[in-house]
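Just dropping this structure here.
Part of the complex only, each chain left as placed.
We call the chains A and B, going by the order they appear; numbering starts again at 1 in every chain.
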Amino acid sequence: MAGGFKYTRRVQFSETDLAGIAHFSAFFRFIEEAEHALWRAAGLSIGKAEETGGWPRVSASFDFKNPLRFEDEFDVEVHLTVVTRRSIQYGFTITCRDTLIGTGTMTAVCTRRHEGKMQAVDIPSEVIAKLRGVLGGGSG
Amino acid sequence: MAGGFKYTRRVQFSETDLAGIAHFSAFFRFIEEAEHALWRAAGLSIGKAEETGGWPRVSASFDFKNPLRFEDEFDVEVHLTVVTRRSIQYGFTITCRDTLIGTGTMTAVCTRRHEGKMQAVDIPSEVIAKLRGVLGGGSG
């Protein structure tokens, strides 16, 4: 897929486990960091709930192909794979040099806080436009 | 499904995020803790690579239905959903009081270290027997 956004990062010591590799739960932080880096590149911040609503995750998955080790520098490539009125599904591919580390997806729903509860709302149209602007073409 | 193994845990402060709920990546630690508690209940330890081989994860997924908050006490119910010659897929259901928090799966492959690399090997038969002994019946 052309037009993805690339986030680069290094495995930190605290992210390894006794098997000597990055712990599998760390990958879900890696993909979230890539999502937020994409938002920043688009001039947005997922932390600003007043503008964009909060974005609780409804699902996340990852398929692990090869391990990452301490100090490995890796790339997370992000795409928008499915956009609905109220949700975004991101697709992620992690590589380290020429090795495929794994692929994952994450779906987040646009919400606003209403009387103390999170309520799903329509995604502001400029959010998708700005994200697609970074990802390039219609491909992202 | 009858016959699951139950692991009970409380949400800690460091597991919450600025949205005031348990961070989605924490759920993957919760399900792993439940897996290891099941192993301990079966008289096994996933940390003893010399006996059982290491168990790298090949996939993990979670569907989030409701959030967990600071100090919520929740249950993780574990089942063996698919057992092959070299892999175990676990299924997990997290509940908090009467609320479904979400469901997930994790697949791990039995390996041994061979000349510095992890190599898939057959699961020792007593491992499955002991895990099933805890889970009860053929259902687990």
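Basically, a contact is a pair of C-beta atoms (placed from the backbone, for glycine too) under 8 Å apart; a residue touches a chain by one contact, two chains touch by 3 or more.
Bear in mind that the values here come from a model prediction, so they are computed numbers and not experimental data.
Fill in the total copies of the single sequence across the complete complex, 2 being in place.
4
Simple rule for what comes next: only the chains that are shown with their structure count from here on.
Once you find the CA centre of chain A and the CA centre of chain B, what distance in Å lies between them?
24
Quick check on the complex: what are the chain A residues that touch chain B?
Residues 18-19, 21, 24-26, 28-29, 32, 47, 49, 54, 56-64, 67, 118.
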